[in-house]
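Scroll down for the structure; my scribbles are underneath it.
A single protein chain has been omitted; all remaining protein chains appear in their positions.
Up next, chain A:
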Amino acid sequence: MIEDLLNQKEASKSILIIDSFLNNSTNLLFTYIKNFIEKDNLNTSLNLYPTSRSSKLKFIEFLPQKNVIDQTILLNIFTSNQNVLQLVLDQLIKNNESKKKFIIIIDNINLVLRHFENNPVFFIHFVIECSRRPDICQLVCIAHEQSLNNDVLCQIGQIFQTVVYINDTKMRQDEITMFSKLNKHIFKFSLKIDHRSLKTSKILSFNEILYIDNEFSVQKVEKILKKKSMTKEDDETEEDMLKGLTFNVHLSSDEMEAKKNLVLPYELIGQKKSIKMENKDTESKIFYAPDEADDIDDDDPDDDLNF
């Protein structure tokens, strides 16, 4: 799935990439942009909208052609009270004399939401508008989960057709060994992709691991299948819970058998069967030695009770 998204083979109208500080999506975005440029699309124009000077410089360093970088958001964000997203849409109509199609990339929607004082309404309206317009073939946005309210993130995630979560980017030793022969720096992305099919409206989930090299080419994609049996998972969690205990909670085989064979008294209610006690010859006797103060007689001690 991720490979199809990166090559634009999967026609997803809107893609939201959710990353975090240590699991950064920059390389993933660069791979997407590089694939687009290599395809040499004549009728589709790529429009990058950096939201800060730092990201603008980052794109300038990466891209040979700087005309794909549009400063509409950068010049208006925070410095004016205008709807910067509406400015983007208006400008696309204004400059589209050749009736091209557009791919819009916004690198940090956290700052855009801050511009709207964390009110997601304007951004949601923008995404819906982009999905409706035939001249906008794809919208790609990056969100950083650490400075976004979870509720806002969930709300925004629901209106995108595809949401890509970057869960982990740390390479294991066996993975490093696997790619060591290539003599390239490899970046790993452990991804969860939720894709809404427009035909069936079902949400399909994919768990994949993507490996990209330092030239932003895809080296390998691994698909992770979900475990089917739930009981195995339950057993494993129970075993994990019992591992660290200092006392024994397990039953031996004899104890298990005795437990299985035990008949509890309430199980015999309504049945003719009864629990048979073993008959013993010896009867138990109680020996009582009275004190001086004890009044021993044969009268019934409960005679004085009035009932």
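The criterion applied here is as follows: contacts are C-beta pairs under 8 Å (C-beta built on N, C-alpha and C of every residue); 3 or more make two chains touch, one makes a residue touch a chain; residues count from 1.
Convention: contacts and distances are computed from a predicted model.
Trainee: Not counting the visible chains, the remaining one has a UniProt entry; which protein name from "Trafficking protein particle complex subunit 2-like protein", "Elongator complex protein 6", "P-type ATPase C-terminal domain-containing protein" or "Beta-crystallin B2" does it give?
Mentor: "Elongator complex protein 6"
Trainee: Of the residues listed, A:K34, A:K58 or A:K220, which one is in contact with the missing chain?
Mentor: A:K58
Trainee: Of the residues A:Q8, A:N24 or A:Q155, I need the one that contacts the missing chain.
Mentor: From the options A:Q8, A:N24 or A:Q155, the contact with the absent chain belongs to A:N24.
Trainee: Which chain A residues would touch the chain omitted from the figure, given the whole complex?
Mentor: 21-22, 24, 26-27, 52-55, 57-58, 61, 74-75, 77-79, 108, 110-111, 114-115, 117, 144, 146-148, 169, 185, 187, 214
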